[in-house]
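For this view, one protein chain was removed and the others were kept in their places.
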Amino acid sequence: MSLLFEIIGGALILIGSIFLLLGGLGILRMPDVYNRLQAGTKATTLGGMSLILGVGFLKVEDDWTWMVKALIIVIFIAFSNPISSHALARAMYKRKRYPLIKNDDGNMDAYKEVSENIKKEDKK
Amino acid sequence: MTYLILIFFLLLLMLGAAIYAIVQKDLLYAVIATGVISLVLTALFYLLQAPDVALTEAAIGVALTTIIFIITIRNTVRHEDDYNKKDDLKSAVE
Amino acid sequence: MKKFIVIITLATLGFYLGQTFYELGFGDARFEHGVKDIYLEKTVSELHVANTITSIIVSFRGFDTLGEVTVLFLAATALGGILYKRRHHVGDRSVLFSASRIVRSGSKLLFPAVILLGVYVFVHGHLSPGGGFQGGTIVATGFLLMLLAYENFKVSHHVLSYIESFAGIFFVLFGLAGFYNGGTFLENFMPVGTMNNLFSGGVIPIIYILVGFKVAAELTGLIYTVLHEKD
Amino acid sequence: MTYIFYIALLFMMVGVALAAIRFVKGPTAGDRSVALDTLTTIMVAALVMLAYIFDRYIYLDVALVYGVLGFIGVIVLARYLEGAL
Partner (left out) sequence: MENLKLTDKLSRFIVSWILLMIVWIAFTTSFAAQELLVGVGITAIIAFFTIPFFTCCTLTILSPTRVFYMIYYLFVFTWELIKSNIDVARRVLTPSLPINPGIVKFKTKLTTDYSRMVLANSITLTPGTLSIDIIDDTFYVHWIDVKTTNPEEAQKEIAETFEKILLKIF
């Protein structure tokens, strides 16, 4: 039983660290801020979650408290990371850093038409 | 050995961020660099087995220093070169 | 002439100061049987506290902590005075406009949890690497989140100042109670309990709760003042 | 088992380095904030792993604080960039 948990924990840690690496690579390689946010948020969220849970699994037999604390950290990360990346994306759009669009066939940027009105509404 | 490598890596990162914060003309970038410094500093204190100092650094550095620096930027100027062009700094002090 | 007197005075002062330091033996290993061992021993035998640093900060060196909290209060006041500025003239609000709906709902959801984390940190100051200052800062960060997300989030200045004053007064009263019972400022006079329980460490958790309230009120007031704009 | 930690630490260090490169390169403030966000998450994971390596349960509190509060710094920056402050 202990070996099973060790294998699960080790695998989760390894997968997590690979995804953390991919998150770093993603924000380096992607061409504009929105794509960077996409790669960064997704990869680091899953990477961090799986690594922390892996640590919890390694300890689950000696000390269940590690698992509980790992779970609460994971829940908070899963809730808060998308919020911050959303806030950043909206802020960047408001600063008129429009997203990169490769093949423009008309309506690829649906947000542009409403973003002007939003500013006025917000100021109210 | 591993700890030494980790500590060296983090120190290098922190030094780089600190130099970046000083050299940078855009003060907003310097503020973000300050955030990186406090992040790395937390990890360093943690590695040096001082969790209470690390917790203090984490609690202060994560948002409070950022907001105070940002309010300072808002009340003065964002770019260092605008320093003489606008009289904003003067009116902020008054 | 004036400068001459100043230089003479400073030189005299410097000479005596240097002599004093010389006699003290600055940097000598005079404290080899000094306070360190007493602290380490007393922490376990008398106070039953897991966190030695906490016991030093709050109990053995409690008077210094009072000074530190005062310094923090002064620093917060001075920073508020410098950064406060009537700039936008947009009325009675902390930020110019509310955040997007996702950020608002998210901060509503996370705000109680952040406050609870802060309270957890300062209630468990004697068991974990936390403490009053850290917990208070975390609570203030939670209020910062709400102030950023909502344009009309109100924090009552009166309540904040009352909390701060009462926390300070009770800190001093507990310290003086130590005088009354034992002989020194913040001498422990309450039952110490068993180690690693929540109700242990005598007076330390109470002091940390008071410090936590004080720091939280100070920093929240500071952020609120510098974000807030009046007509 | 220890090799897994070495490998994971190496991967995380490379990830941090790549994010740091983006931090230096990033043309706008938004890119740098993204780098800060990424660094925060990587660092929380690293703190949890180091707590396991040191085998100290109370060290998890630091990671907890960073995990809960980490996004507020980015929201501060985002709100400033939005023009709300």
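A, B, C and D label the chains in the order they appear, each numbered from 1.
Just so we're on the same page, a contact is a pair of C-beta atoms (placed from the backbone, for glycine too) under 8 Å apart; a residue touches a chain by one contact, two chains touch by 3 or more.
Bear in mind the structure is a predicted one, so any value in this text is a computation, not a measurement.
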- Message: According to the contact rule at the top, which chains on display are touched by the left-out chain?
- Response: A, C
- Message: From the list C:L79, C:L96, C:A113 or C:M190, pick the residue that touches the absent chain.
- Response: C:A113
- Task: Please give every residue of chain A in contact with the chain that is not shown.
- Result: 19, 22, 25-26, 29-32, 34-35, 37-39, 41-43, 45-47, 65, 68-69, 71-72, 78-79, 82-83, 85-86, 89-90, 93, 99-103, 106-112, 114, 118
- Contacts from chain C to the absent chain lie at residues 100-102, 104-106, 108-109, 111-113, 115-117, 119-120, 123-124, 146, 197-199
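Quick note on the criterion: only the chains that are shown with their structure count from here on.
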- State, to the nearest whole Å, the distance from the C-alpha centre of chain B to the C-alpha centre of chain D. 15
- Query: Once you find the CA centre of chain A and the CA centre of chain D, what distance in Å lies between them?
  - Reply: 11
- Message: Taking the mean of the C-alpha atoms as each chain's centre, how many Å separate chain C from chain D?
- Response: 27
- Note on the structure: Listed in rising order, chain D residues that touch 2 or more other chains are 9, 16, 33, 58-59, 61-62, 64-65, 68-70, 72, 75-77, 79, 82-83, 85
- Note on the structure: Two or more other chains are touched by the chain B residues 51, 54-55, 59, 62-63, 67, 71, 74
- Provide the full list of chain pairs in touch. A-C, A-D, B-C, B-D, C-D
- Message: Could you list, by residue number, the parts of chain C that touch chain D in their complex?
- Response: 95-97, 99, 103, 110, 113-114, 117, 121, 127-130, 134, 138, 141, 144-145, 148-149, 227
- Query: What part of chain B is in contact with chain C in the complex they form?
  - Reply: 51-52, 54-56, 59-60, 62-64, 67-68, 71-72, 74-75, 92
- Message: Quick check: in the complex, which residue numbers of chain A touch chain C?
- Response: 76, 79-80, 83, 86-87, 90, 122-124
